[in-house]
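Below is one structure. I have some questions about it.
Selected chains from the complex are presented in situ; the others are not included.
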Amino acid sequence: MPTLADIVTELESRYDPRWAESWDAVGLVCGDPAAEVRKILFAVDPVAVVAEEALDWGADLVVTHHPLYLRGTTSVAATTSKGRLIQTLIKNDIGLFTAHTNADVADPGVSDALARAVGLTGPLVPLSPAADDPRRGLGRVGSLPEPVSLAEFTRQAARGLPATAGGLRVAGDPDRAVQRIAVSGGSGDSLLGTARAAGVDVFLTADLRHHPASEFMENSGGPALIDAAHWATEWPWLADAAHHLASASAARGITVETRVSETVTDAWNTTAKCEDFT
Amino acid sequence: MPTLADIVTELESRYDPRWAESWDAVGLVCGDPAAEVRKILFAVDPVAVVAEEALDWGADLVVTHHPLYLRGTTSVAATTSKGRLIQTLIKNDIGLFTAHTNADVADPGVSDALARAVGLTGPLVPLSPAADDPRRGLGRVGSLPEPVSLAEFTRQAARGLPATAGGLRVAGDPDRAVQRIAVSGGSGDSLLGTARAAGVDVFLTADLRHHPASEFMENSGGPALIDAAHWATEWPWLADAAHHLASASAARGITVETRVSETVTDAWNTTAKCEDFT
Amino acid sequence: MPTLADIVTELESRYDPRWAESWDAVGLVCGDPAAEVRKILFAVDPVAVVAEEALDWGADLVVTHHPLYLRGTTSVAATTSKGRLIQTLIKNDIGLFTAHTNADVADPGVSDALARAVGLTGPLVPLSPAADDPRRGLGRVGSLPEPVSLAEFTRQAARGLPATAGGLRVAGDPDRAVQRIAVSGGSGDSLLGTARAAGVDVFLTADLRHHPASEFMENSGGPALIDAAHWATEWPWLADAAHHLASASAARGITVETRVSETVTDAWNTTAKCEDFT
């Protein structure tokens, strides 16, 4: 049976920790490298419901996209939800591993899975290529087989992404013809200018706030915007990462069991519509 | 007829520029203090559709909540949407005045109007009181006349706020009884900890992102969250500010005509629901 | 039986975490506040031999002077000695609590115990009083009952401190008469100027390096210096803290068993003398 160290080696060969941003915190968060690992759960967020799912299923390792401690901590006491998570994982011999911005910029990475989920076909190129290797980078730009209306592409994207309370929010003329599409899993504020410069028809991402989004739309001639739940844009990557790990391990004669968590860890559970002025 | 300088004096007596945050940019953005002012349009955002509305209506002054240039500019050339706005306003003798964080912390201010719009009754106190005068401050805490379910309060808030594509997003148990409510117009990320410390049942604000919102909900026992459109949370204040200006002016024997823009300047115009896993 | 939360409350009533330096990391490092605590081990350093001692003795809590993570960590995986310590402690239900600079400045604190250990009698006052309460502060100044030679005081200090490989190093005329003495547990570089200004005859501390010490001695007329092992200067405090906790708990009808670790965690285990020039 493989050890945790073996699995970490395998994951880091695909999601090299040196690719992570300098402010990021990736890699093994808890667990003993010598422990044996048979069952691996993939999830977006390292939160209590995911730990419960891991416990129930008997997982030896949880792989998440988001770090538990993005900024360093000096305490893991069970006085916070994060400390309780650490206590639970350690006491139950479950490791925690994070692939965050190193998975974002991998090839294939988080935005490749997102691009495929919303129906982009053909080759995908990074929206913001990495300086040292332009095949990697943040976001992806791809195309639809033929132009469709923004409304039609929105319906297609909605069909491809997992359901959340908020769904998709769209800024742009629904009748506009779109074909060339940029996507970026997670918060996309910082890529708005890059998406405009890339000359795409749509930029689909998450966590866009009023000021960046409205300033972007105020300067006419740029892409339409689609804002999805942060969680929903990163979830498609889990299956890709799980599949890769299982097959790469199999190629070495190692059997691991993987599972993608379907628990929605988006904060919002319901919505309501406001009143028109009339 | 009053001059622009007179109107600025009146507005700044209610929204003292010294109350603004150090990073903010409030006050007169363009216009000649000696110009005469008769018609004043109130709007949330200084954008092209608002300028057109001002032109059509014959406004002499536009009062907005958001600054045009939050960070300084070295050019107002008509090569950007902001420069075009300045050119349009100056060429048509329309002034632009901003009351932003000084209106947020005024008494009454932006969050008082929001609190009333979502149905809070009785006294309102600042969520984060100003150091130098605790009657002023960010956000407001108030109460409902009697406890209702979170679902019921959400419906009531939705009825009180102007319609936007995204409406409201809610995090929390819909059946939870709620009575003590905190609200804060605009982006509320930075007040999440304060809202928890205040022990309220709900915190209604805007522009909450995945990480702050989901970490907040992960630590159980805190308030439910309601996230509205940034624009919708600040719009209720416009009528209050317009009304005050008109009546304060009338008390000095000065007649000004005010109008609140009903143009929705939220970026999002449509939404779509994503697919369930099943 | 008391909970960990009870013990933390008791310890923090004597070593208030608000007294700690801004760069410090004090308080509970791991453990569940709801766990029951019966046996408490006190030690200077949170290291593997101390964890083994805790395990062997059946401790529920280890109280150390030094933080485990002075700078924050984003991983407690068992890939480092610190992560292994955390894994060991959590798996064996042993909490870890740190009182560092808050214990240094407490009244009585780390340097009071050191002062008594080296034979100072009568009242002790802080060498560098805290701004908000001059009864607290870094270091202590006290006196000997009557003047003795520096050589004699050095012998007395050596008798009062636990043995380490390096013992004491002394700078100053052995025949100099000394009576007024400053001591500071742990690294004392930053207090050299304060000790000179205080006009004492000797400053006893630890971890003095060549440049600060030789520049200090180069300016004549100041105190003699005695440099002890960092560990040895802080060890006397453990008994004081353990005694206080036991008696304060007893006063509330709570029985806890305390023990002071006698394991030397100074790095150096042997010494050698170098050759004279002759």
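Just so it is clear, A, B and C label the chains in written order, and each chain counts residues from 1 on its own.
Everything that follows uses one rule, which is that a residue touches a chain if its C-beta (ideal position, glycine included) is under 8 Å from a C-beta of that chain, and two chains touch if they have at least 3 such contacts.
These numbers were taken from a predicted model, which means no experiment stands behind them.
Student: Please report the number of identical subunits in the complete assembly described by this file, where 3 are shown.
Tutor: Assembly-level count of identical protein chains is 6.
The definition used in the following text is that only the chains that are shown with their structure count from here on.
Student: With centres defined as the mean of C-alpha atoms, identify the chain lying farthest from subunit C.
Tutor: That would be chain B.
Student: What whole-Å value do you get for the distance between subunit A and subunit C if each is reduced to the mean of its CA atoms?
Tutor: Distance between chain centres: 47 Å.
Student: List the centre-to-centre spacing of subunit A and subunit B in whole Å, with centres computed as mean CA coordinates.
Tutor: Measuring from centre to centre gives 32 Å for this pair.
Student: If you look at subunit A, which of its residues touch at least two other chains?
Tutor: Residue numbers touching two or more other chains: none in subunit A.
Student: Mind listing the subunit B positions that touch subunit A in their complex?
Tutor: The touching residues are 45, 47-48, 66, 80-81, 151, 154-155, 157-172, 174, 186-187, 206-211, 213-220, 225, 227-232, 262, 265-277.
Student: Show which residues of subunit A lie in contact with subunit C when the two form their complex.
Tutor: 25, 27-34, 67-79, 83, 86-87, 90-91, 95
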